[in-house]
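Excluded from the complex is one protein chain; the other protein chains are retained at their positions.
For clarity, chains are labelled A and B in written order, and residue numbers in each chain start from 1.
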Amino acid sequence: MQQIVDLLSWAFILLGAFFLITGAIGLIRMPDVYTRMHAASVIDTTGAGFLVLGLMLQAGLTLVTVKLLFILLIFYFTSPVVSHALAQAALAADVEPMLAEDRRSRGPAPPADTAKTSELP
Amino acid sequence: MRAISLAITILVFWLILSGHYTPFLVAIGVISVLAVVALSIRMGVLDAEGHPVHLLPAAVTYVPWLLWEILKSAWSVSKAILSPRLPISPTMTVVTASQRTNAGLATYANSITLTPGTITVGVRGNEFTVHALVREGADDVESGGMDQRVRQFEGGA
Partner (left out) sequence: MFIAATIAVLAALTLTVSRAILGPTVFDRVLAGNSVGTLAILLLAVVGFLTGRPEWLDIALTYALLNIIGTLAVLKFFRYGDLAYDDEDGA
């Protein structure tokens, strides 16, 4: 039993490490601020999430796990706020996004209940 | 009512983080909790927005769904980052949110931003400007699956 938990936790830690490095590579490779933000959000949500989950499994049912959970909660509540503030500030400072397609001018998409395709599982 | 639930929440928070349970430290904790609750009542932030405890039951089903969405889109963003051709097609779009409460709108905007591949850039009333890394991400947001989920989340409580 202990071995299964150990194995699972190492798998989570490795997965988290993979996403961390992927996000950091994305931060380097992406062409402009807005696309880089997507890479940074991979670090903040999935990378940190899996890494902390792995550490939580290592710690077992202790105070340490609760503290790790709080760290994760802080990440998940603050990271979108920072991303949004950053994107808004960049847009306000006239940093033009590189766009393949701009759908802003054609007006808002119809609300959900009139849309034909629904992605609900 | 809300004051009591806030007091219990932050008292538990204090007890967990402190880890020392001598009478003196617990007394200090209780005093700080009372001070914080009194301050929040005085500041007028103790309402459905400041302490949305009524959304807790609905969060039980919403949060796992959101985490699964995050995982899926993180995987597709990772594939885009690691693929040598860098297959991105950044798209800006405008969507209308159908939530009634401010807490619901904030949840929807933050959920969009939290999913890698889409970011809420601007909010005006209930119209969100969304930046997506690939065209399909913008299509996904426009199709309104998440919008419907968040509406259930705020209405089901």
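The rule we apply is simple: a contact is a pair of C-beta atoms (placed from the backbone, for glycine too) under 8 Å apart; a residue touches a chain by one contact, two chains touch by 3 or more.
Here the structure is a predicted model, which means the values were calculated and not measured.
**Student:** Using the whole complex, pick out the displayed chains that touch the missing one.
**Tutor:** A
**Student:** In the complete complex, which positions of chain A touch the hidden chain?
**Tutor:** Contact residues on chain A toward the absent chain are 10, 13-14, 16-18, 20-21, 23-25, 27-28, 33, 36-37, 40, 43-44, 47-48, 51-52, 54-55, 58-59, 64, 67-68, 70-71, 74-75, 78-79, 81-82, 85-86, 89-90, 92-93, 95.
Keep this in mind: only the chains that are shown with their structure count from here on.
**Student:** Averaged over CA atoms, how far is the centre of chain A from the centre of chain B? Could you give it in whole Å?
**Tutor:** 13
**Student:** Which chain A residues qualify as touching chain B in the complex?
**Tutor:** Interface residues on chain A, with respect to chain B: 19, 22-23, 25-26, 29-30, 32, 34-35, 37-39, 41-42, 45-46, 49, 63, 66-67, 70, 76-77, 79-81, 83-84, 87-88, 91, 97-104, 107-113, 115, 117-120.
**Student:** Hey, which residues of chain B end up touching chain A in the complex?
**Tutor:** Interface residues on chain B, with respect to chain A: 16-17, 19, 67, 70-71, 74, 77-78, 81-82, 86, 88-96, 98, 109-111, 113-122, 127, 129, 131, 133, 135, 138, 140, 142-149, 151.
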